[in-house]
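Selected chains from the complex are presented in situ; the others are not included.
Going by the order they are written in, the chains are A and B; count residues from 1 in each one.
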Amino acid sequence: MEYIYAALLLHNAGKDVTEENVTAVLKAAGVAVEDARVKALVAALEDVNIDEAISKAAVAPAAAAPAAAAAAPAA
Amino acid sequence: MALYTHHLPKWKKDEVDEIKRGIGEHSLVGVVDMYGIPASQVQHIRRNLRGTARVKMARNTLIEHALNEVGGSVVALREHAEGQSAMIFTNENPFKLFKLLEQTKTKMAAKPGEIAPEDIVVPKGPTSFKPGPIVGELQQVGIPAAIEGGKVKIRETKTVVKKGEVISKKIADALVKLDIKPMDVGLVLQAAYYKNTVFTPDLLVIDEEAYYRNIVLAAQQAFNLSVNAVIPTPLTIGAIIGKAVREARTVGVEASIYEKDIIDLIIGRAQREMLGVALAAEAHGFELDEATLK
């Protein structure tokens, strides 16, 4: 999950999730970076609205309960 | 008024002085109604209040004298000294005194002519009575009594007097026989004078349930704020980590980021999507194979 955490860290900090940035973050954490995984990560996130994806994880109160239930297996 | 005190007999003057001393030595002065409390219970209440509050019984006229002589805003208590009054002195706060007095109340038998403080209910079930005229007496006041197995039995639970209604002599007698004690008897606080303010009972009732609910609510709000604003505390760090992990996993699944920790979730999602499309295709005439149906 390190790669995903790195991507979210960048996104949350308002930075672009580029191969360079992800690699820099992972290296700072002492991870032996695999280029292929970085490429795959960046490619996968290219067409994804990260904020929207994150909000799917946020289980909102009562009204959102059915969504939460539905999301559970995916979480 | 003060002049008039000179003409009081000595015992009355002593009473007035004692009340005045009580007022002077305590932060809270209350007027309580002692109507209908048997002497034995007064002793019991006094014992319960010992060390916390002192009860001083006195004629209303003497209470008035004392209040007038002390003067100032405490005089406002005068109008609450009606019926069988007594003074109560304490250094507790008025809310606590009110609670304390509520706790000293005990259940007593009803006397004819008293008002029911709440619905008076006769529960169904056996009684200790042997068959006899008692059955008729109970039935007369609407209590469904019957004889069963050689004993008098109440067939069903029945409300015999509604809250606020007068308790008749016949019902009072029946209730005594059934050992039902519907009356709350104890010191009833009429008013409390505390730091220049007169508190009446309606101001002193505390809804502890509401406080409890608010504590729960406040604790939830604090929990939510800590997690949602990402302010780590020992109590909430677990939930914050959980939130971050769930977000990361969700993003991973949504974006199809093929990582070990979530690949099973991605497979699951693909499987569900496939089933969704398979069922839609089946509805339009495509025959599913056995593996899919399973």
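Quick note on the criterion: a contact is a pair of C-beta atoms (placed from the backbone, for glycine too) under 8 Å apart; a residue touches a chain by one contact, two chains touch by 3 or more.
For clarity, every value in this text was computed on a predicted model and none was experimentally measured.
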item: Assembly formula [one copy per chain kind displayed, counts for the whole file]; value: A x6, B x1
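In this section, only the chains that are shown with their structure count from here on.
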item: Centroid spacing, where centroids are CA-atom means, of subunit A and subunit B in whole angstrom; value: 52
item: For the subunit A and subunit B complex, residues of the former touching the latter; value: 1, 3-5, 7-8, 40-41, 44-45, 48, 50, 53-54, 56-58, 71, 73-75
item: Footprint of subunit A on subunit B - complex, ascending; value: 243-259, 261-262, 265, 268-269, 272
